[in-house]
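A single protein chain has been omitted; all remaining protein chains appear in their positions.
First chain written, first letter: the chains are A, B and C, and each begins at residue 1.
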Amino acid sequence: MREVALAESLEVDLVGGLEFALLLQRLGGVAREALAHLARKFEVLQHRLVQRRLDQHGPQGAKSKYPSLGRINPLHLMLRTGTDAYSGVLDHRGIRAADDLVVMPLQCGTQWDGLGHIFYENNMWNGYDCREVTSFGAQKCGIEKTKAKMVGRGVFLDVARVLGKDALEDGYAITGDDLDRTTKAQGVKIRRGDYVIVRTGQMEAKLAAGNWDGYPGGDAPGFSFETLEWIHHNEIAALASDTWGCEVRPNESEPGINQPWHWIVIPIMGLTMGEIFYVAELSEDCAEDKTYEFMFVAPAIPITGAVGSPTNPLAIK
Amino acid sequence: MREVALAESLEVDLVGGLEFALLLQRLGGVAREALAHLARKFEVLQHRLVQRRLDQHGPQGAKSKYPSLGRINPLHLMLRTGTDAYSGVLDHRGIRAADDLVVMPLQCGTQWDGLGHIFYENNMWNGYDCREVTSFGAQKCGIEKTKAKMVGRGVFLDVARVLGKDALEDGYAITGDDLDRTTKAQGVKIRRGDYVIVRTGQMEAKLAAGNWDGYPGGDAPGFSFETLEWIHHNEIAALASDTWGCEVRPNESEPGINQPWHWIVIPIMGLTMGEIFYVAELSEDCAEDKTYEFMFVAPAIPITGAVGSPTNPLAIK
Amino acid sequence: MREVALAESLEVDLVGGLEFALLLQRLGGVAREALAHLARKFEVLQHRLVQRRLDQHGPQGAKSKYPSLGRINPLHLMLRTGTDAYSGVLDHRGIRAADDLVVMPLQCGTQWDGLGHIFYENNMWNGYDCREVTSFGAQKCGIEKTKAKMVGRGVFLDVARVLGKDALEDGYAITGDDLDRTTKAQGVKIRRGDYVIVRTGQMEAKLAAGNWDGYPGGDAPGFSFETLEWIHHNEIAALASDTWGCEVRPNESEPGINQPWHWIVIPIMGLTMGEIFYVAELSEDCAEDKTYEFMFVAPAIPITGAVGSPTNPLAIK
Partner (left out) sequence: MREVALAESLEVDLVGGLEFALLLQRLGGVAREALAHLARKFEVLQHRLVQRRLDQHGPQGAKSKYPSLGRINPLHLMLRTGTDAYSGVLDHRGIRAADDLVVMPLQCGTQWDGLGHIFYENNMWNGYDCREVTSFGAQKCGIEKTKAKMVGRGVFLDVARVLGKDALEDGYAITGDDLDRTTKAQGVKIRRGDYVIVRTGQMEAKLAAGNWDGYPGGDAPGFSFETLEWIHHNEIAALASDTWGCEVRPNESEPGINQPWHWIVIPIMGLTMGEIFYVAELSEDCAEDKTYEFMFVAPAIPITGAVGSPTNPLAIK
């Protein structure tokens, strides 16, 4: 493998044996034979929807109208390093290895909101008592329950593009009509059990500005309260977007109610929600091939009793 | 959705909207239509290979001949709880929500060893200087490079079962012949770019004993040094097993060399390795349907500069 | 300073300029002049009562009848290292520096229990509602309230020595009479506002055994329930011991009540309690000079809203 790798080493930071999977994918026919259960263009699309990055350059800590206490960017700490190896201090163990650890809020980047994340009065999804979520974690509705389930048909709804915008403005409330208009314009149908990913363009606007201020807990375009009806009618499996909180901010709710859409969608409807999804590349790709459906795989990291989880979602055409 | 959920609520802790994906999968025809790009029996198999659990019941901290300093089980900590909600202390924020954080070594459970994890003398994979892995993380070969690549054809090699054992004994060195014998017995072929998962049965033996002592850094069955030839010849994408460190322990190496197979497979061959994979259910399933290949999806959590990552691998038939 | 340091460098790991403070103390007359407000033998005693060590060799994680979930030994992690410096990767910052971080339960070693640590029914000390202690910390009775107060007259009661034991046996319930018998035998009087430190010998027994099993949350000698009367009568400022939880285990309380002494001493009496104090050297010293009183300084680390704090207590004669 080494030769292959070195041959390309000036251009890219290779991934070793994984290159063979990549090469296969470039080989078309061989890819189709070897990976017959994956649709065509696997090689193009598999990298189109992913966790952008998890590090100190993430959105947490940026200026916010509604700071989420305790949510920091991931703190990546080394337990052993290559500099230790170089310094000879690891050799007594008979191997030169690096090792690491992370201190990470489970909702600091691309992530799933679990069903234990939001309560309606004293209950969570399925009528469980909110006291099931203690300092020891969620005894009910823990994210680990989803660990084998985040796989299905994915549908991408590029609302910003269909509405002719680079990004929807803060406060723009996406309606069920906007979503239906988008499916029609894209020529795709929503089916029961789909994983639906919606683009507002807000994240790309923040990335272009080089500043996350206002993104975590600030004003944003997003789902209007009435989309609850659309979600219920379409019986989708999960819903994700490229904003910090999916729903529109500010919202039309009465004083003292924050994120009213969350109050219903998680504890009452039991919808697993994805936030901070990076969809820029997926948007380009779907516009190019006019194909807005794909296989969607986004497994949670099943920390027992967690109310959320980072995920690295894949859209596979 | 609620009605559906409540209907089954006495039996299981439901996952809300995700149930529709699950129901679809049970519906056969609809599943095939909705998820045509997934092979039959998706509903049976998608949950057969997963991160078992990430919590204080994990293997870290158990008795070990070779303790890995700093590797603790995940420490799951709550930032807000349902008990806070019940106590009324969250209402001033206008929403009742739980939130959480984890302190987690990146290789404490089912995980990928990144290419920055092991050094050969002063180099890592692709000839990079080990000093690229500092206290600030891996400037080269960080796990984030793999984030869109952990997808392909998976092949399961149930070596323990083919050799007629519940579990291979500690110190048993799996050879290339054992692997070939297993593929023949199973009637499956290894192809270039495959993701190969090997079962020794050791994890199931520890789980049956109810005690992880000896698992992290202890004696174990695993790959012999000569399997390096088999790996190179077969040009596989990645290799995983159900033990703590994949290779046989103790090994045949000369004094002062620990995990000699690691010295070659990661920095010289550039193989991304999976460890602590839970394969009990996959083993049962493959024995039943005699199908040892499947779509394999196991994305890393792309923490920038990480040398390893937890993953929740899925085997999809 | 260097010369002085190097002169002794073969013998000890010096502390640089601090040596001068140490030398002063050895100089007798100069010490008395420079530190006139410190009593004689400062140089002998100032190091006789200290936090023993905070690292992975601490008592947390040992076998226990009553595991305290989430209490790990301190996890000390480096942000930058000397090996980074040696490897030249820090030079772009214009300085070669090491830096570090700790993940530490606040009650994992020698520590103070704050007044927000224990609740009686729904109240804490001073009648505050227990809901003042949320996931955001203690809004009332936080340890920071004590930050300037942990200074006063210290009295050491070497109960084990007076009762002629190396260590009191597990389950031995220390009574008020034992405490009075000890003060008489030692020729010291308890005064209002004193900081009283009691020795059972249990920690020394565990250290001698080289194994902490049974120490965190296990059986132990300690204060009987009736010592509450002694504490109230003597109006002491704080009470500390060398065990994990100060009170006797098992205790005489009715089923379903754990650590009954804690139920009263913290939320009802408002006593700040010290645990896991290392008193072996103090015991030797007091036995030698027959002086059981000293200046006591043990400041908490004032983390806002904390319910406990590590401390490095000093007994200064």
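The definition used in the following text is that a residue touches a chain if its C-beta (ideal position, glycine included) is under 8 Å from a C-beta of that chain, and two chains touch if they have at least 3 such contacts.
Only a predicted model underlies this, so the values are computations on that prediction, with no experimental measurement involved.
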Task = Please pick, from C:Ser64, C:Thr146, C:Thr243 or C:Ser283, the residue that touches the omitted chain in the full complex.
result = C:Thr146
Inquiry  = Can you tell me which of C:Ala97, C:Ala208 or C:Ala287 touches the chain that was removed from the display?
reply    = C:Ala97
Note = Logged for subunit A, residues touching the omitted partner chain are 56, 61, 69-70, 72, 75, 77-81, 84, 87-89, 103, 131, 134-135
Task = Could I get the residues of subunit B that touch the absent chain, sorted low to high?
result = 69, 77-79, 81-84, 86-87, 89, 101, 103, 135-136
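We adopt the following convention: only the chains that are shown with their structure count from here on.
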Ask   = Chain adjacency by touch: line, ring, star, complete or other shape?
value = complete
Inquiry  = How many angstrom lie between the centres of subunit A and subunit B, each centre taken as the mean Cα position?
reply    = 21
Message = Counting only Cα atoms for the centres, state how far subunit B is from subunit C in Å.
response = 43
Note = Cα centre of subunit A to Cα centre of subunit C, whole Å, reads 46
Task = Specify, in ascending order, the residues of subunit A that touch 2 or more different other chains.
result = 69, 78-79, 81-83, 86, 101, 103, 135-136
